[in-house]
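Omission of a single protein chain aside, the complex is shown with its protein chains in their original locations.
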Amino acid sequence: MIQVLFFGQLKDQVKMPSVKVEEAATSVGELKKTLGVMHPQWQHYLTNDSILVAVNKTIGNDQTVLSDGDEVAFFPPVTGG
Amino acid sequence: MIQVLFFGQLKDQVKMPSVKVEEAATSVGELKKTLGVMHPQWQHYLTNDSILVAVNKTIGNDQTVLSDGDEVAFFPPVTGG
Amino acid sequence: MQDVIEVQTEDFNQGALYDALRQDSLANGAIVTFSGLVRDFNQGHEVGDLFLEHYPAMTKASLLNIVTAARARWHFGKIILIHRVGRLAQGEQIVFVGLTSAHRKDAFDGVQFIMDYLKTEAPFWKKESTSEGDKWVAANVSDTQARLRWDKQDEM
Partner (left out) sequence: MQDVIEVQTEDFNQGALYDALRQDSLANGAIVTFSGLVRDFNQGHEVGDLFLEHYPAMTKASLLNIVTAARARWHFGKIILIHRVGRLAQGEQIVFVGLTSAHRKDAFDGVQFIMDYLKTEAPFWKKESTSEGDKWVAANVSDTQARLRWDKQDEM
């Protein structure tokens, strides 16, 4: 199971802060495809080039390998400070 | 008459904080020569390339023109801050 | 580590943070601080309150990484980094970065380095209340450029 979190504007766009994915996904890219199948209306947002991903609190990319139990967060460019 | 002031290490070297010069000097360069005649032991310090000059509180140089009543200050590179 | 890194809803007292930096700073004669406040105008429109969201489990680790990266480039005495989250009104303080160094230029570089990385890598997101409703703040291209200059530092 993979715990998926959304932050910032993306959270409003997918209309939920988090979702659990039971199907196995071997990489972030695979996980995006799985999410796009589960929620076709998310595809547009998740494939946006500017969307960032963190795996277990560390910045990753589509190639980052996933394992059962990982926490994956998707979010738009940060705007703190 | 020209009022001449010394600051910082230069004040210690010429061994006085100020001196009045009655003889006319048309420029800072001329004034240095006059001071060097009055006090030969000052020549070495006044001709040091690093010595700065301010005429009436504005930075000048050897070519700066002088008039009666001017205040001329000689000092080493500044070290505030 | 004597550094202070905090993510908090409470306000901070800049003068008290400065005093903490100054403490035991005999070898580090330069102290530089940066504070960021909620402005009344941003990206071309009037702003009311600001809401700062973050990714709690990741944010502090991200700030610690940034401070560690700064320490790898320069020698500093103490570093204090505080970032607020939650709802903030106009004029309120959002972020504080302050540090001590033996060298003036290192102190300025260090605070700018931390702010440039914080603006581009630390997981915070701002939502503004505007006259046309709530609006997520868009990232600034100039922040990305500011961040990238540190990659080129070695060529300078």
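Which chain is which? They are A, B and C, in the order written, and residues in each are numbered from 1.
To be clear about the criterion, a residue touches a chain if its C-beta (ideal position, glycine included) is under 8 Å from a C-beta of that chain, and two chains touch if they have at least 3 such contacts.
These numbers were taken from a predicted model, which means no experiment stands behind them.
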According to the contact rule at the top, which chains on display are touched by the left-out chain?
B, C
Sort through C:V7, C:I31, C:M58 or C:L81 and give me the one touching the missing partner chain.
C:I31
Which positions on subunit C touch the chain that was left off?
13-16, 18-19, 22, 25-41, 90-91, 102, 104-105, 107-108, 111-112, 115, 142, 146
Considering the whole complex, not just the chains shown, which residues of subunit B touch the missing one?
5, 7-9, 12, 50, 54, 57, 59, 71, 73, 75-81
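The rule is simple: only the chains that are shown with their structure count from here on.
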Relative to subunit C, the most remote chain by C-alpha centroid is chain B
Subunit A to subunit B, mean C-alpha position gap in Å, rounds to 73
Residues of subunit C whose C-beta touches two or more other chains:
none
Residues in subunit B with touches to at least two other chains are numbered none
